[in-house]
Structure formats: C-alpha cells, structure tokens
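What follows is a single structure, written as structure tokens, with notes after it.
The complex appears here without one of its protein chains, the remainder shown in place.
Take a look at subunit A:
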Amino acid sequence: MTQQRRVAVTSPQTRLAHARRRAHTAWRPSALDPADAERALRVFAAQRRRAAVAVAALGALVFGLPVLLGALPVLAEVRLLGIPVAWPALVLVPFPAMVWLARWHLRHAERVEDRP
C-alpha cells in the first residue's frame, strides 16, 4: 500500500482564495445595527462605571500599601510568629485581595452583559 499524502478538503472557492496572494484588503468601517447601538451604549456606560470602580480599588491597593508600609516603619519591627509583620504583608495581603477583586469584577461585568 502506498502512503498517500493527506489533502485538506475545501471548496474550490476556498482553495482559490487560499492560493491567491493575500493583498491587504481595504478597511471598512464596522457596521453597527441601530438597535444594537442603543444597547451597546447602555452596556458601555455601565461597564465604564464598573471599570472605574475596579481600577480605583486596584490603585488604592497597589499604590496605597507601599504608603502604609512606608509610613509605619514599626510594622517591620513587630513580629508575628517570629516574622516581621511587614514581610508577609507584601505577599499575603495583595495576592488574595487581587484574586477577590478579579472575581468580583468578572461577576459584575458579566452581569452587565447579561442584562437584556
């Protein structure tokens, strides 16, 4: 038995289209159905509000924590289980908080989209 070369089965048009040199197609402005436009505008406004809240929370967490640690050098002296409190605070505070924030935003963003 001879080994046969495997060939992708495509319609003649597709084969022609793939064989043709791909020129850069002219750009067309995207069409938006007027009925969809109304809805898109609502979703956009709601998502923008959500995003502003989430970005503010993220900024407060990521840029506020260094301020807190810088302003309270005593945190590097106080020890919990022998470890200076400020060190685990760098790991055990931001990561769980970010996971929670991601979950929270995901849920709300999807709810906004599911609204009829």
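Definition applied: contacts are C-beta pairs under 8 Å (C-beta built on N, C-alpha and C of every residue); 3 or more make two chains touch, one makes a residue touch a chain; residues count from 1.
Definition applied: contacts and distances are computed from a predicted model.
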Among "Formate dehydrogenase major subunit", "NADH-quinone oxidoreductase subunit J", "Putative transmembrane transport protein" or "Peptidoglycan glycosyltransferase MrdB", the UniProt name of the subunit that does not appear here: "Putative transmembrane transport protein"
Contact footprint on subunit A, counting only the chain that is left out: 8, 10, 18, 21-24, 27, 29-41, 43-44, 47-48, 50-51, 54-55, 58, 61-63, 66-67, 69-70, 73, 75-76, 79, 82-84, 86-87, 89-91, 94-96, 98-99, 101-103, 105-106, 109-110, 113-114, 116
